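For this depiction, one protein chain was excluded, whereas all remaining protein chains were kept in their positions.
Take a look at subunit A:
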Amino acid sequence: MWSGFRRYATYRQATIAGSFTNIVFGFLRCYVLLAVAAGAVGNRPGGYDVEQLATYVWVGQGLLAVTGIWGWTELADRIRTGDIASDLLRPVPPVVSYLAADLGRALHGTLTRFLGPVLVGLLFFPLASPHRWQTFPLFVLSVGLAVLGSFGCRFLVNATAYWLQDARGPQMLWTLGSGVLAGLYFPLRLLPEWLTVTLWVATPLPGLLQTPLDVLVERDSPALQAGLVALQAIWAVLLLWLASVVQRRAERKLVVQGG
């Protein structure tokens, strides 16, 4: 885990560059959603008031680097080049060692990339502050589960390379689907209700971003919030289990590339 942390800490300039981009998109998304709110019934599109929307956007931009849904191709690359063979020689199962490295990455993201967008949002827009005592611990728990869920999904996407050799296609589909269905482009509550509920129950994606953000802005009653986090937990366990099953199946058929 520490090696994962140190590895990301080496690229300080990339950290700054990434934060800059998160902040630009924060402005873009925030202005558009606030313009939607200005014309919506009671100025509450999807049941969020203006402050909740702004908080949703800015904390969401900060969380992007924590859950890290995009840009992890290491496993797929190692499968394609055959480097995966050296991972299999280690005494730790690959799912565990990659998960540990990913937790280090998430910790680094929390310490460096999370605060920038949130501070900029606070400076330029009115943000909502939580009223209930349990919101903060529930938010931390929800973010942790989002990190686990995100890792599980990305591991599975990368693992398609065991069968396809080149995982670029599945990776692009993932980048595309995860952004919108995790609630990054717009809060999923703007969709028809049956679709929102289906997404929440049938896919792990809302749990990667939308759930922690809804918890933080206190969109729902305390009981429903706890329920959503529990759903996140079920998905996280399921995904990690699936990842280890897929890995074991892959090891049985794997032909290592290269000489």
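Before moving on, here are some points about what is shown:
One rule holds for everything that comes next: contacts are C-beta pairs under 8 Å (C-beta built on N, C-alpha and C of every residue); 3 or more make two chains touch, one makes a residue touch a chain; residues count from 1.
What we mean here is this: contacts and distances are computed from a predicted model.
One chain of the assembly is not displayed; among "4Fe-4S dicluster domain-containing protein", "succinate dehydrogenase", "Acyl dehydratase" or "Transporter", its UniProt protein name is "Transporter".
Note on the undisplayed chain: of the listed residues A:L88, A:L119 or A:V180, the one touching it is A:V180. Considering the whole complex, the residue from A:V36, A:L141, A:L156 or A:A233 that touches the absent chain is A:V36.
Counting the whole complex, the residues of subunit A in touch with the unshown chain are 11, 13-14, 17-18, 20-21, 24-25, 27-29, 31-41, 45-46, 164-170, 172-173, 175-176, 179-180, 185-186, 190-191.
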